[in-house]
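The full complex has more chains than appear here; those shown keep their coordinates.
Read from first to last, the chains carry the letters A and B; within each, the first residue is number 1.
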Amino acid sequence: MSPVSVTTYIEVKTFYALQMRLLDALDIEGYAATFTEDGVTDHAHRGEKVVGRAQLIAGANAALPRYANGAVRHWNDHYVIEEVDENTINVSYCSLVTRTDKAGNVTFEPTFFIEDVLVRVNGELQAKSRTIHRDEPSPVAIAAAAAREGAA
Amino acid sequence: MSPVSVTTYIEVKTFYALQMRLLDALDIEGYAATFTEDGVTDHAHRGEKVVGRAQLIAGANAALPRYANGAVRHWNDHYVIEEVDENTINVSYCSLVTRTDKAGNVTFEPTFFIEDVLVRVNGELQAKSRTIHRDEPSPVAIAAAAAREGAA
């Protein structure tokens, strides 16, 4: 795997800018169209896998009422973009998710780490798979805290 | 409209990095200088339009005391950058706004979606207009929640 060209880097960043806006606008059909027909979203942290656009759309429609109380926004950072082959790109990044209610109050969902595989189909990028990991307190820190506790 | 060159992409990202720092440092004159002389800021969500640098500076000076209790920071994401012509660039993005008080506590303003028109004047980018939309809960989600409520 190798770092992508600057052109591909910006193509990928723009893909996410547009895809995240569709997601946050709750444009379910538009968001589903940014995945391949057989695209997979794997919510690894809750062992739930959504396979194909039809299932993605059905699940998102069922979840729609949950967003009535707040506008959702995803804030991504730390993109690492790697070329697997000419038409396959691995992208990983972190995501902070906000909800802004009618009064303007902002609340937060947990933070996440995401691993995507993008493919170029007829010259356009699409997501072939998305694997979502919820951030958890570090086992290393937990062990260090327990060791200190034991030593105290 | 077409996507910009990689050089322009980075020129635009750097314009925002510098402009947002001037804004967050409350450097009012410096911030105003990143707009054209007749530059417009349209707070679409509250029907308030600021026209020209003089009005921008007067309004910002009047608002200054509101920032005594916390350092403000804008966190932007999902830039879409499009070339209208050689010297005109449309840029849109999302913005999360924090305030950090003396004790280090962080609070949040509502989230926003912003649409700018940048122009190149003597080789330097300036903002000709900025339209700010406050994020609101999605009508689609509200309708879905109401429909479910009705069906229950």
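Here is the rule we use: contacts are C-beta pairs under 8 Å (C-beta built on N, C-alpha and C of every residue); 3 or more make two chains touch, one makes a residue touch a chain.
In this text, all values refer to a predicted model and were calculated from it rather than measured experimentally.
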item: Total identical subunits in the assembly as filed, 2 in place; value: 3
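The rule we apply is simple: only the chains that are shown with their structure count from here on.
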item: Centre-of-Cα separation between chain B and chain A, whole angstrom; value: 24
item: Touching residues (chain side chain B, partner chain A) in the complex; value: 3, 6, 9, 75, 77-81, 93-94, 96, 108-111, 134-138, 140-142, 144-148
item: Residue ranges of chain A touching chain B (in the complex, touch as defined); value: 6-7, 10, 13-14, 16-18, 20-21, 24-26, 61, 64-71, 73-77, 98, 100-102, 104-106
